[in-house]
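Shown next, in structure tokens, is the structure this report addresses.
What you see is the complex with one protein chain gone and the rest in place.
By letter and in written order, the chains are A, B, C and D; residue numbering begins at 1 in each of them.
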Amino acid sequence: MRRVLPPVLFGLLALVLWEVFVTAGRVAPFILPAPSAIGAQIVEQKQNIWDAALASGANALVGLIGGTLLAVLAALAASRSRFLGEVSIPFAAVVNALPIIALAPILNNMFESTSSVPRRLVTGIVVFFPVFLNLLRGLREVSPVHQELMRTYAASGWTFARKVRLPGALPHLFTGLRQASSLAVIAAVVAEYFGGLQDGLGARITSAAAFTAYPRAWAFVAGACLLGLTFYLVTLLLERLATPWKQRLIS
Amino acid sequence: GTADTPSTPAPGASGALTPIKLQLQWFYQAQFAGYIAAVDQGFYKEQGLDVELLEGGVDIVPQTVLATGKADYAIAWVPKALASREQGAGITDVGQIFARSGTYQVAWKDSGITKAADLKGKKVGNWGFGNEFELFAGMTKAGLDPSKDVTLVQQQFDMQALLKKEIDAAQAMSYNEYAQLLEAKNPATGQLYTADDFAIIDWKTEGSSMLQDAVWANTEKLNDPNYQAQTVKFLTATIKGWAYCRDNPEKCRDLVVAKGSKLGKSHQLWQMNEVNKLVWPAAGAGIGVIDEAAWKQTVEISQTTKNQTGDTVLKAAPEGPAYTNDYINQAIAQAKAAGVDVTGSAFQPATVTLTEGGA
Amino acid sequence: MTAVVVSGLTKVFNQGRGDEVLALSEVDLTVGDGEFVSLIGPSGCGKSTLLRLIADLIEPTAGTVTVADRPAAQARREQEYGIAFQQAGLFEWRTVRRNVELPLELRGVSKAERRAKADRMLELVGLADFAGHYPGQLSGGMQQRVAIARALAVQPPLLLMDEPFGALDEMTRERLQSELLSICAKTGTSTVFVTHSISEAVFLSDRVVVMSARPGRITASIEVKLPSRDEAGRQAPVYFEKITEVRQALRA
Amino acid sequence: MTAVVVSGLTKVFNQGRGDEVLALSEVDLTVGDGEFVSLIGPSGCGKSTLLRLIADLIEPTAGTVTVADRPAAQARREQEYGIAFQQAGLFEWRTVRRNVELPLELRGVSKAERRAKADRMLELVGLADFAGHYPGQLSGGMQQRVAIARALAVQPPLLLMDEPFGALDEMTRERLQSELLSICAKTGTSTVFVTHSISEAVFLSDRVVVMSARPGRITASIEVKLPSRDEAGRQAPVYFEKITEVRQALRA
Partner (left out) sequence: MRRVLSVIAGLIAAALLWEGYKAAGDPEGTVLFGVRVLPRADDLSMPHLWTILGRLTDPEMTGGRPVWIVVLDACLFTLGITAAGFLAGTLIGLVLAAAMQRFRIVERGLLPYVILSQTVPLVALAPLIAGWGGTLMPPWASVSVIAAYLAFFPVAVGMLRGLQSPSAAGAELMRSYAAGWWRTLVKLRFPAALPYLFPALRLAGAAAVVGAVVGEISTGTRGGIGRLIIEYSREATSDPAKVYTAMLGAALLGLLVAGAVSLLELPLMRHRRHVEVVTL
């Protein structure tokens, strides 16, 4: 209760201030719509928001899962081979510094703009890096004591990876996933900015904005926020389930 | 607050120029050549106006910029501007510079698509964002249900989807994307594609076209006699600019290129020529007069045609002074008096040869 | 049979580099069957290094190590010994019980048996109530005890322990010392025990091996014969004598 | 004047919650001026808690603490004491020298003086050669010594030390014990010293205070009068007697 109350109060306060600012300041709805107007639009457009959120959510999810799987495989490979690791880390850091979202138009051409593949690909690439870098660090950070211990047990490389490396790297994986989860939603939404299928939240927001229907645009924005939050919270939940030894400490 | 009304100083009263901001719809290109020319040739200055052109962008909505007082006039398509009006933007169409719509639906010649009805069962590209309603109205008129009878696909900024035959028909502006098709090399022949390779559905002939580029003014400010006078002066100079570009397309092309447009020279000349076709010859009294029938058609399509999400452009008929010919008529009279040909009845489009990449 | 035979053992770290360290030089050591030998010496004298060489965790630069009459590497593969390190080195994602079970798991012991053995060991170190906890929930001393339980669980013929009681308070420490002694006595386990507590070394050992630093070598080997290994033993004059003897050997 | 007066001190952690812990219950303790008092007791009996209460780092639940005849909070603000924690707690981004300088810096001591004092202290703990190193480059024992140097640098009237020699090998430990004693003797510093080594407590202290766990309280207070505090003192019969006495008090 004490954890939930301050943010809720803060949120309500912000909404009220916003509403007062808009109504008292006679701010035209096409500049900044009032929360009440957005609320009305959310109710009116709930089916559309839901459909669009499903489309964007599916893209984000596919990208997230695909990117994560690839990142896990790549990290496993890089952690086993010294050469791969040395080449891949600075390279990943460099690629990570690129504005990957701007790749969307190129991917649209390389694949086809009529499918969801390019958008999912952008999401996947955006997800790949935080997961890869974090997981790789986790996989390599095996404590020397553990390493020696497994040697005294005459454990094979595979047993070592399964019993020590992977579980030890789980918290790192989730650190990466937490970053990646909301990034995935943003990437999926913003990638729609550059063309492609027109069924997601990003296209809906821009389309509503093109008609100056800002309350409607913000209704879809709220949908995007909720989608991002859902992804984040689900990741947190998964983390709790997958790393019980971390959670018990808090209580 | 939004709609403060700063009192507009009488133009040219003290000999100093009145600063004016004009919000364009998009990046500099020949679509806005008339305004660029009027600035460059000093037509606005003659009227005592110091006009600054504001470039557009993906998220810049010209009519909103106008309504919030950050520009004095704006160029916007009629349906989109009407939608903003419905949301409370106080704006009025004071000059319908483009009398005709330039939107095509382009298909491969060998696809057999020549009219809206042929789109049935096809993959149809469109840009969305409010640019799709002519297409939808055309299809509806031809008895197709846009949400069922065709597969709608969002195009991106280029025409590759059509060239790669991912889609069967693509939306294209006559003055821009269509030219891009003709600037591309056919890998089979090593030559550029020609007009013979493509078939065009022109919404003007299908009867579902809507009004496009118009000059919009701030409704509230129009009550101010000073602003009224300034509007007439602005329109007069604008008319001169467009007349200049009609008579000197190459010169205007150079002006646009000099503004830093990244599109090539031959492309800009093509665009200049095509845009001239949308303006000239002007029917009736002359350039910019709003044609009642075309307006009604635009409003009706805006109210009735639904896109995939079931939204229409407008919920109700526009209220209040959505458009007025008062100022454009005065401007035409003044321009005529200054010896400008305001109808361009003798206008003959040129034939422009495009080069690869529009260079 | 002798549990451990070390002869002519030399270890140089980072050989040929600027930071070359001669950690051990010409060390000879024999640990008889069932014998309890303590290694004591100043920090950095090579105690842990010697233990790791016996465990075949690092390669000697010169000399040989024989464990249970086999080369060290073979003995490691045949898991002839159990080891407890200076740091507990528990796996934080496994519960206390599953940490103790791990070496049994790797030997393919059946689930039920594993569990029974682990519980018995935890009982022994006084942590039966914490079997379901995660290591992060335990204090440093408790973690160390889990590590000891883990080393004992496989009941190895040879025990290698590196300052296992370092993090414990004196009471617990004394209790565990007694437990360790009784286990070793019961099963006839041979033990090599590293410590920096002189009294602990004297109390536990049949023989205290004193080492000196830079280069690490054995400087004295002191036989201890306490009348009994209990409270009485701790107050016997021979106990204090041996303590003084070891202290003097360390000073030399 | 008395260095520390603790009376009726009770500390409850997490009061009113499920995991409430009664760490200290009704503790009375007086440390005279220049007196050296050791606290000893099983793990978790509240030794560190008592020290932190004296240092005014946590608030007592009941009872009062007086340091140098002032309330603990005031004494802390006037920096009447120096403290060394169980963990070294060095700032890894500062060199060894600058770590030792930190408390002087906060007292506004001039740069040159700071440096001179820090160097003297590092000399004392045998780390003069490491003044320019960062803590990450030192072994655990060396870090502990830096923390001791840091606590001594301000030459406080009262020293609070929580197992400062825990990570040291016996040799270094004995050397530092002697150094600590000579400093305290020279400057008349009063000391409260937490340890879990009985022999250390007996060797160093004027008085060994024995604590019991759950709830933490003082069970015995044993005066020690060694003939001398050196090698001879360590072999004096009274030394061994007192060790036995403390051990028995701990068992009680």
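Everything that follows uses one rule, which is that contacts are C-beta pairs under 8 Å (C-beta built on N, C-alpha and C of every residue); 3 or more make two chains touch, one makes a residue touch a chain.
Just so it is clear, the model here is predicted, and its values are computed rather than measured.
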| item | value |
| --- | --- |
| Among A:Q41, A:N59 or A:S88, residue touching the chain not depicted | A:S88 |
| Full-complex contact with the absent chain, from A:L17, A:M110 or A:V234 | A:M110 |
| Footprint left on chain D by the chain that the document does not show | 52, 55-57, 76-79, 81, 83, 85-87, 89, 91-95, 102-103, 105-106, 134, 136 |
| Residues of chain A (touch criterion as defined above) contacting the omitted chain | 2-3, 6-7, 9-11, 14, 31-32, 86-91, 93-94, 96-103, 105-107, 109-112, 115, 117, 134, 137, 172, 175-176, 178-179, 182, 185-186, 189-190, 193-194, 201-202, 205-206, 209, 214, 217-218, 220-221, 224-225, 227-229, 232 |
| Residues in chain B touching the chain absent from view | 26-27, 54-61, 64-65, 68, 70, 156-160, 163-164, 180-181, 183-185, 187, 257, 260, 262-265, 356-359 |
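Please note the rule applied: only the chains that are shown with their structure count from here on.
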| item | value |
| --- | --- |
| Gap in Å, rounded to a whole number, between the CA centres of chain D and chain B | 84 |
| Multi-partner residues of chain D (at least 2 other chains) | none |
| Residues of chain A engaged with two or more neighbouring chains | none |
| Touching residues on chain D, where the partner in the complex is chain C | 40-44, 139, 141, 168-172, 196-199, 234-235, 240, 244, 247, 250-251 |
| Touching residues (chain side chain A, partner chain B) in the complex | 25-31, 48, 105, 108-109, 112-114, 193-198, 203-204, 206-207, 209-214 |
| Residues on chain C engaged by chain A in the complex (per definition of touch) | 52, 55, 57, 76-79, 81-83, 85, 87, 89, 91-95, 102-103, 106, 133-137 |
